[in-house]
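Could you have a look at this structure, given as structure tokens, before my questions?
Missing here is one protein chain; the remaining ones are kept as they sit in the complex.
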Amino acid sequence: MGLKRQKKWKQKKKGKGKTTFYAYLYSAPSLILIGLVVVFPILYTGYISLTNMNVYHWFDFEIIGLGNYERALLLVDSGFLSALLATILWTVVNMVIQLVVAFVLASLLNIQSLKLRKFYKTLLMFPWAMPGYVSILLWKTGMFNSQFGLLNQWMEKLGLQAVRWLSSDVSAFICCTVVNLWLALPFMIMIMDGALQSIDKSYYESAILDGAGWFKRTIYITLPTIRPIIAPAVIITVFTTFKQFDVVYLLTQQAGAKTGSHFHTLLTYAYENAFITNNYGYSSAISIIIFALLLLFSWKFRLKEEP
Amino acid sequence: MKRLRKWTAWILVLAMLVPLVLTTAGCSGETQADDNRIVIWHDKEDAVAEALEAELARLVPDVEIVLEKKTSLTDSLKLSGNDPSAAPDLFIFAHDKIGVFAEMGILAPVTDFVSEETLSSYLDMTIDAVTYKDTIYQLPIYFETLLFMYNRRYMQDDEVPATTEELYAYMQENTGRGRYGFVEQHSTAYYSAAWIHGFGGSLISADGQPLLDSEEVRRALQYHLKFVELMPGETEYSTVNTLFIEGQADATIGGPWMVPSAREAGIDLGIAPMPTVDETGLKLSPYSGVQGVYVLNHAAQSKDETVRQVLEALSNPSVGVALAQASGCAPANTACYDDPAIAEDEMVQAMRETAEIATPMPNIPEMDVMWTVTGNLLSDVNLSGEDVDTAAAQAQEEALDLIAAMQ
Partner (left out) sequence: MRNRKKMRKRIGLVFLNLFFIALCFVTLIPILYALSVSFNAQNSLLSSDFSFLPEQFTLDNYREVLFGEDILVWFGNTAILAVSTVAISLAVAIPAAYCFSRRRFPGRMAVIRALVLLNSFPAVLSMFAVYRLLRPLGLINSRAGLILVYTGTMAVFSLWNMKGYFDTIPVELEEAARIDGASTFRLVRLIVLPLAKPSIIVTALMVLIYVWNEYIYATTFMTGEDKYTLAAGLYSLQATEMSGSWPVFAAASITVSLPVLSIFFLCQRHMVSGLTAGGVKG
């Protein structure tokens, strides 16, 4: 190796080091924030899960090792497993419907001759503009309430029996799904819409010249192009759906307003079976276990993302 | 080019500094502990808060009182604990959290500030309610309990049921076609406890043993079922409240907080004693909640004298009278009842009478989990149609597990 070449190589390496340094420097504020608000709580929860912090040892808690995990694993009984299954089903159903509906609606909204597009879009975004729990409350009392709810008023007008929408497991699941979709679709439509608009129209033109129909264009052009754009939003929505608490809890499980349904997601189950004990050590262990489950799933389904 | 890059770097440094600057701004904004300033958290209606504020301003004009409304009060306290920089000095809440906070070690006994003599004029029920492990942790101000209320337009005074069977007969006669003879939050622990107590049972023993599968509880649930069948399939507050206020239900068991809206809706409201359970001869005995002021340890130590003044002021009968007038609260201090305005208030008197038979909510920490477990048991039995015995056995086991998990 000549001296010259070595020098050049060194320079290159130095350049690379510099790039890395600057990349991290520019990313630092963001990464520091994430470290503080996202990573630190996880580590702290991990630490608390090793202690006996509870009502009786609020200030004088000490590290007791893995005892909490041993007890937490005892919670992994049939109830926990069915909650886990229900959560998976819930996530899959919600995501599939969300993606399909959002894609179809966004595509329709992108038809050039639709002049009122902006108007429709704004109206469809309305559910997003309302605080989530307000919407849930509106649905619960305004729509599903078996005495006064709009649904039952309509049932009555149609001469049908009033239904207790939230009381059985299956219908509670469906109602929760409807509300969740109502809450989540605006965001998904918006993401899809943004992605569709970023597609270079000339692709389509040449495809049309080649005689490709709508279906073919969708499969070969639209989907591959929008995939990387929507991937972050979709993956984050998957997690949000998996850890959904408000919709299920407020609709069916709220203390003092239970409806008799046994539909639980992992989080509502953990809430009722651990968090209400005020035993922070034990609850933290459960949190970490749920988190580990989430990691396991995402690893299983390999979140592929273009490097 | 190099210069521009430097510039970018500077911008980034600035961006990083923003949080830091905000941090320091936050620090300097914090008020120093002022011995003459007492922060009180509460979660009460505006009418109660205003009356309290006015009374305190009159009684202790030298102390700066800050009444702060806190929505998730107990959750916040579990976070802030005894930290002077984040926690209040005093807080006003029902007595059922005494056990939790006392075990956490953040409460100071109120007997350090108020004499035995002062406390001797309080209703026995309220003092019992606020005593945990022989220590008094809360200075009662007023109490509330559920009342049997009826709409005189539909239920005449002589129709008011004296026993539960009479109530059932009345319900059978008057329920149907969108109308209800009687409604209550039937699958909610707080409300159903009245029935369980009416059978001589209770949710949890004084030493923290759940009693959900006891004979009494199961009998009460079984008996209660036929009433539930004649009530709507919803147990939440707004349904029951609206049915009564819109005149679609003749009678209800509800809290004093329903009274203002009922009066506003123009209902000729009657208040009657609780019916007696035919089988046992006991009256339905609802839970009573004693609302009062708690003292946090840090304030007890650092603001000893000021806290004493405030607590003394709060034990003044005029506070109870003012609150009773402002929103119909029943004072805990017997001296208040000498006031003619209170003596004439039908609702306050009814509440005082019910207080004689009411059961104070348990204040042990274990009770915290019983609300949820009992709620589940009730909805299983009443709404999902599960067998009482199986559901009760299951709930008992659940309660034992949860209580074990608290340690």
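The chains carry the letters A and B, assigned in the order they are written, with residues numbered from 1 in each.
Operating definition for what follows: a contact is a pair of C-beta atoms (placed from the backbone, for glycine too) under 8 Å apart; a residue touches a chain by one contact, two chains touch by 3 or more.
Since the model is a prediction, treat every value here as computed from it, not as a measurement.
Colleague: For the chain that is not shown, enumerate the shown chains it touches in the whole assembly.
Modeller: Spelled out, the missing chain touches these shown chains: A, B.
Colleague: With respect to the chain omitted from the figure, which of B:Ala57, B:Ala86 or B:Ala169 is a touching residue?
Modeller: B:Ala86
Colleague: Using the document's definition of touch, tell me which of A:Ile63, A:Val76, A:Met130 or A:Leu160 contacts the absent chain.
Modeller: A:Met130
Colleague: Taking the full complex into account, find the residue in A:Phe59, A:Tyr120 or A:Tyr220 that is in contact with the omitted chain.
Modeller: Of the candidates A:Phe59, A:Tyr120 or A:Tyr220, A:Tyr120 is in touch with the missing chain.
Colleague: Just the residue numbers, please: which parts of chain B touch the chain that's not shown?
Modeller: Considering the whole complex, chain B reaches the absent chain at 1, 4-5, 7-8, 12, 15, 18-19, 22-23, 25-27, 29-30, 41, 43, 45-47, 66, 68-72, 75-76, 79-80, 83, 85-86, 88, 178, 237-239, 241-242, 245-246, 248, 255, 257-258, 260-261, 264-265.
Colleague: Considering the entire assembly, which residues of chain A contact the chain that has been omitted?
Modeller: On the chain A side, contact with the omitted chain comes from 16, 19-20, 22-24, 26-27, 29-31, 33-34, 36-42, 44-45, 48, 105, 108, 111, 113-114, 116, 118, 120-135, 137-139, 141-143, 145, 147-148, 150, 153, 182, 187, 190-191, 193-194, 197-202, 228-233, 235-236, 239, 242-243, 245, 267, 280, 284, 287, 290-291, 294-295, 298, 303, 305-307.
In the analysis below, only the chains that are shown with their structure count from here on.
Colleague: List the centre-to-centre spacing of chain A and chain B in whole Å, with centres computed as mean CA coordinates.
Modeller: One centre to the other, that is 35 Å.
Colleague: Under the definition above, what is the set of chain A residues touching chain B in their complex?
Modeller: 25-26, 28-29, 32-33, 54-56, 58-59, 71, 141, 145-148, 164, 167-168, 254-260, 262, 272-274, 276-279, 282
Colleague: Hey, which residues of chain B end up touching chain A in the complex?
Modeller: 8-9, 12, 15-16, 19, 78, 81-82, 100, 103-106, 185, 187-188, 190, 232-239, 242-243, 365, 368-369, 371-372, 375-376, 378-380, 382-384, 398, 401-403, 405-407
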